[in-house]
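Below is one structure. I have some questions about it.
Every protein chain except one is present and positioned as in the full complex.
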Amino acid sequence: MIKHIAVTTSGQGLHEFTPEVEAAVRESGIEEGLCTLFIRHTSASLLIQENADPSAKDDLERWFNRLVKENDPLYTHQTEGPDDMPGHIKAALTASTLSIPIAGGHLLLGKWQGIYLWEHRHRGGKREVVVHISG
Amino acid sequence: MIKHIAVTTSGQGLHEFTPEVEAAVRESGIEEGLCTLFIRHTSASLLIQENADPSAKDDLERWFNRLVKENDPLYTHQTEGPDDMPGHIKAALTASTLSIPIAGGHLLLGKWQGIYLWEHRHRGGKREVVVHISG
Partner (left out) sequence: MIKHIAVTTSGQGLHEFTPEVEAAVRESGIEEGLCTLFIRHTSASLLIQENADPSAKDDLERWFNRLVKENDPLYTHQTEGPDDMPGHIKAALTASTLSIPIAGGHLLLGKWQGIYLWEHRHRGGKREVVVHISG
């Protein structure tokens, strides 16, 4: 089963969409199998992270922004603004695809794990994630 | 087939568990297919790396510890100690899931490749990896 999930972001940062993926698994009716996510963009990523404490998400964002700076004199590719090249670099350093096993009709996530879309552009937008579920 | 593998770590670093994954593939009886690994934690990762020379593993660990420092004044999330936030950042920069094709009843790993659990916490512990094998 293939399903498209749209995640709308309003700017940089982690946007959890675990419930939408769980809903797709439920809808598939598959009890045991594999759920694979693929993001159709090169300036946003997929991430499994702790969903308990918002400060962990903030620190992650700020640490990453310090590592991958805007307006770095190294960049020649600036077509779409100062967050263009940092977005590509961040996407290269993180995941475009994730595969999570399913058992008992649920994703086998750890107790504190959530599924996030990591937006790397300031303006955000409507991001498309493809979900593939097999039994 | 879904199987749970427990990897017990005694501290930071790379812990190879290729034999445990190979055993799961053998047990499944699947000759050609795909083996997917998923780690149920956000302060440890999965990694395919060279298994020939221990110095490569040591350098990797030390390089990563220099990039992602403890006690960085940037952090606000310190609930579980100085290795808490660095663990989350390291997990974000590395893999939570891996998928390795199977042929002839064996993982199609390259000659020098091994499968590692990368522990990012000092205390280590019992880490849970879910293995999904499909034919």
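As written, the chains take the letters A and B, and residue 1 is the first residue of each chain.
Going forward, a contact is a pair of C-beta atoms (placed from the backbone, for glycine too) under 8 Å apart; a residue touches a chain by one contact, two chains touch by 3 or more.
Here the structure is a predicted model, which is why all the values come from computation and not from measurement.
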| item | value |
| --- | --- |
| Touching residue (missing chain; options A:T8, A:T42 or A:N71) | A:T42 |
| Where the unshown chain meets subunit A, residue by residue | 2, 36, 38-42, 67-68, 72, 74-77, 79, 85, 88-89, 91-93, 95-97, 99, 128, 130-132, 134 |
| Residue numbers in subunit B that touch the chain omitted from display | 32-34, 47-50, 53, 55-56, 58-60, 62-64, 66-67, 93-95, 97-101, 103, 108-113, 134 |
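As a working rule, only the chains that are shown with their structure count from here on.
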| item | value |
| --- | --- |
| Gap in Å, rounded to a whole number, between the CA centres of subunit B and subunit A | 20 |
